[in-house]
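All protein chains of the complex are present and in place, except for one that has been dropped.
== subunit A ==
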Amino acid sequence: MPLGKILPTEITVTSEEKSLTTLSNGEEIYFRQPGRVRLIFGTGKDEGTGQFYLTNQRAVWIADATEGEKAGWHIDFYHITCHAVAKANSFDGQTQDCIYCQLDNEEEDYYEMRVIPTEGTATTLSTLYKAFCDVAEMNPDPEEEGEGDFIFNEEEVNGNIQRMLRQIYTECLTGELRHQLRKDNLTMKRLEGTKMKTKKQTLKEETNCRESTIRGGQVAE
């Protein structure tokens, strides 16, 4: 799925049937949060309570109350860019500690997601946070095909520049720079050599000149 599309995806009754039964190939349930879990998108789009699962590939929430065909939400884990333990705060009346997530989503309403266990203690939340971390580590970014051939957007440009700069930096440090330094050193030595030679020659010439002057003087005397 390309990035920046509307995420997460709605689960319909037909596909999930009120419990997590449909798993894709190689997918398995990694963690199930005991008790009811409230899900809130953005700044207050409360989806109500439901069951919350982490599979080794995605986060899945299945609503207690179905509304038409809507049965919940799921999101592939690599779209969760950042997750955190957020304490209860006064902002929009959040009275319970939760897992706060940021999603790589252009859709503003679905940019943030809060997963709020309604039962349990602080330990409950740190266990859930750890499970989030584990699954995030299992799901690195998918390799982008044709990378380096085309530049698509600002991020790509920045990425490319960073890579290039780093390459230039390392190359400078190793190959080119050392080569240049060696060249410079040789030139310096050669220059020094020339200088010394010139000085010697000059000295010699001066001496010769002086000698001949002396000799000349002697002759003249």
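As a convention for this text, a contact is a pair of C-beta atoms (placed from the backbone, for glycine too) under 8 Å apart; a residue touches a chain by one contact, two chains touch by 3 or more; residues count from 1.
Here, contacts and distances are computed from a predicted model.
Novice: Can you match the unshown chain of the complex to its UniProt protein name from these: "RAB guanine nucleotide exchange factor (GEF) 1", "Tetratricopeptide repeat protein 8", "U6 snRNA-associated Sm-like protein LSm2" or "Actin-related protein 2/3 complex subunit"?
Specialist: UniProt protein name of the non-displayed chain: "U6 snRNA-associated Sm-like protein LSm2".
Novice: Which parts of subunit A face the unshown chain closely enough to count as touching?
Specialist: Residues of subunit A in contact with the hidden chain: 43, 78, 80-89, 91-92, 94, 100, 102, 104, 112, 114, 129, 132-133, 136-137, 140-141, 147, 155, 158-159, 162-163, 166, 169-171, 173-175.
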